[in-house]
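A single protein chain has been removed from this complex, and every other one stays in its place.
Right after this comes chain A.
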Amino acid sequence: MSSNSIRQHTNSEFKRGNKSIITEIQTEYNRIMATNTSPETRFAQFKLVLLGESAVGKSSVVHRFVKDSFDDFRESTIGAAFLTQTIQLDDTTTIKFEIWDTAGQERYKSLAPMYYRNANAAIVVYDITQESSLERAKAWTKELQRQANQDIVIALAGNKVDLESQRQVPKEIAETFASEEGLLFFEVSAKSGEGIKEIFTKIAEKLPLESQLKPNRLQNKGVDLQRPSTNNQKNSCCS
C-alpha cells in the first residue's frame, strides 16, 4: 500500500467528515511508517547536545556541520545556542537534529542539565592539544551517564587534529577511554572539516530510528495526510 492511496482515501473521507475512518487511516498510516515499508517515509528528529571545556571548538564543530564554514576568531558562547540541521542519512531516511551548543565556561555548568535532560545524543568535545580538556570530557561523560537519558548515545570527539604538531593527547588514550565507556569515538578538525560529518551520521545510525518515528510524527507534526511525506527537506552538506 503506498502513501498515495492513503491520500486519496483520506480526501474522500474528510469530505464525508467520517471521524472513525480517519482514525483508522491514521493508525494504518502510522503502522506503515513504523514498519517502514514505504521508501519515502523515514523521518526522525533527535535532540543533540554538545559539551566540553571552553575553547575546545564546540561551536566551530556545529558551524562546520550546519554551515560548512569555519571562523578563526569565534566568540566564546554565552549560555547556549540552539540550531537545527537536517541530513539525509540514506536514500530513504531523513534526520533532523536539534542541537544545543552549550557554553564551556565553568560558571554555566549548573545550567547544563537543562540542555542534556531530554537529549537523545551528546557530543563531548575535547581539544587534542590540551590535556586538561580530556579530563573535562571524562567528567562530562560520567555526568551524562549518571544524569541523562538512559539510552543516550554519547560520542567523544577530539577536535583540532589539524594541529598535529601540538598534540598533547595521544589518540590511543582517548580511544581506550571511549571504548571502555561504550562511546563512539572520533578525531576531527572543525577547521579542515575532517571527520565532522561522520560524527553526526554515525550518531544518527546508532540512534533507535523506529522508536523515534511514531512519537515525532504524532506529536510534533500530527499526521498531515495531505502531505504524508516530509522527506522533501533540503539536503545538507552531510548527505
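Note that in this section contacts are C-beta pairs under 8 Å (C-beta built on N, C-alpha and C of every residue); 3 or more make two chains touch, one makes a residue touch a chain; residues count from 1.
Basically, contacts and distances are computed from a predicted model.
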| item | value |
| --- | --- |
| Per UniProt record, name of the chain withheld from view ["Ubiquitin-like-conjugating enzyme ATG10", "VPS9 domain-containing protein", "Vacuolar fusion protein MON1" or "Ciliogenesis and planar polarity effector 2"] | "Vacuolar fusion protein MON1" |
| Positions on chain A contacted by the hidden chain, ascending | 54-55, 63, 66-67, 69, 71, 73-84, 103-111, 114, 132, 136, 139 |
